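Dumping the structure here so I can ask a few things about it.
With one protein chain withheld, the remaining protein chains of the complex are depicted in position.
Read from first to last, the chains carry the letters A, B and C; within each, the first residue is number 1.
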Amino acid sequence: MVTSDPLFPDALLAQVTADNPHSGAVVSFSGNVRMDKDDGNTCALILEAYHPVTSNGIAEAINTARSRWELDDVMVRHRTGSMKPGETIVFVAAAAKHRRDAFAATDFLMDYLKTEAFFWKKEVYENSEKWIEPRAQDYSDAKRWDKKS
Amino acid sequence: MVTSDPLFPDALLAQVTADNPHSGAVVSFSGNVRMDKDDGNTCALILEAYHPVTSNGIAEAINTARSRWELDDVMVRHRTGSMKPGETIVFVAAAAKHRRDAFAATDFLMDYLKTEAFFWKKEVYENSEKWIEPRAQDYSDAKRWDKKS
Amino acid sequence: MATVEFLGRLSDNCGPTQEITLPASLTNITALRDYLNAQLDGAPLTSATIRAIVNGKVATDTQTITNEDTIAFFPPVGGG
Partner (left out) sequence: MATVEFLGRLSDNCGPTQEITLPASLTNITALRDYLNAQLDGAPLTSATIRAIVNGKVATDTQTITNEDTIAFFPPVGGG
């Protein structure tokens, strides 16, 4: 669930698809380290976790998703350590009978990971580094799910 | 965009990801022929299109998505002909700087494909076959996007 | 001669593509529907959910047609 190994979205999607031949719908989200043209000097992104709090929190969020939507399967993979532009930070997939459930669960889990999961994130530039906190947009995205509970 | 060849979601996701190293977010949807346990006798799903009306309509929907959301890339692949349970009918992916745009565009395009794209769908069972029209849920899903225009 | 195609489930009821010489009085989609319904079992083109495409564009029932056109009748669409 939390790993320092590289993540390969295509291989992970292949796995979820193969594991769920009974599902009509599979939604995936891949979050990658951006290669910003405007910000050519981003060298790396560093993600820290705090075990086992981080994994426990994600497991709880997956349970919440499973209780809110009718899901056949959920996969969450979040990488830690240092990542280069283009590499995958996070992969979430949900398999369901109907697509609305798969979309909602993936969207919900990404909002959880962006604002509530126990990670800390640092951008490393050529001569400096900066800790990154969620954007206001991330917090308001996450609030969308409160209404439903 | 419309093809009678098999679709492989993992390979398509790999392509979108590789094509968009500047995108922070990639959302994908795969729609597969369900192997319903309750409905063990579904042998195949047949999808018909009407060229070039089908492709033209999809191209227009992609343009609509690109004008509504900030997208780096959009991929739509829809299969025609006869498909077996477990095979992929449709694959949609959107790459964007921010995840909300990628989620919304993928969701929107799937609603278009389910209710407005020029396809006709037939389920084939062991001794019979049945033409399938969109569910009421599909039409109400598609209506969600009207409000925004 | 006009070409008339039947899409999706209509192909079950209306058969394959027809080449028709339109009578001079038959000038729009409504008239073509009536003409075909009279020929075909169960008047399969009656419902308003059956629409027409003329030369690749969705058409209204009042759209004019000629012997140069390709007309396709289709039931509700939906892929995925």
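Methods note: a contact is a pair of C-beta atoms (placed from the backbone, for glycine too) under 8 Å apart; a residue touches a chain by one contact, two chains touch by 3 or more.
Worth saying up front: this structure is predicted, and the values here are computed from it rather than measured.
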Chains on display which the left-out chain touches in the complete complex: A
Option touching the unshown chain, where A:Leu12, A:Val26, A:Ile62 or A:Ile89 are the choices: A:Ile89
Residue numbers in chain A that touch the chain omitted from display: 31, 47-50, 52-53, 56, 78, 89-90, 110, 113-122, 131-134, 138
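Throughout what follows, only the chains that are shown with their structure count from here on.
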Chain A-chain C separation of Cα centroids, rounded to whole Å: 50
Inter-chain centre distance, chain B versus chain C - centres from mean C-alpha coordinates, in Å: 27
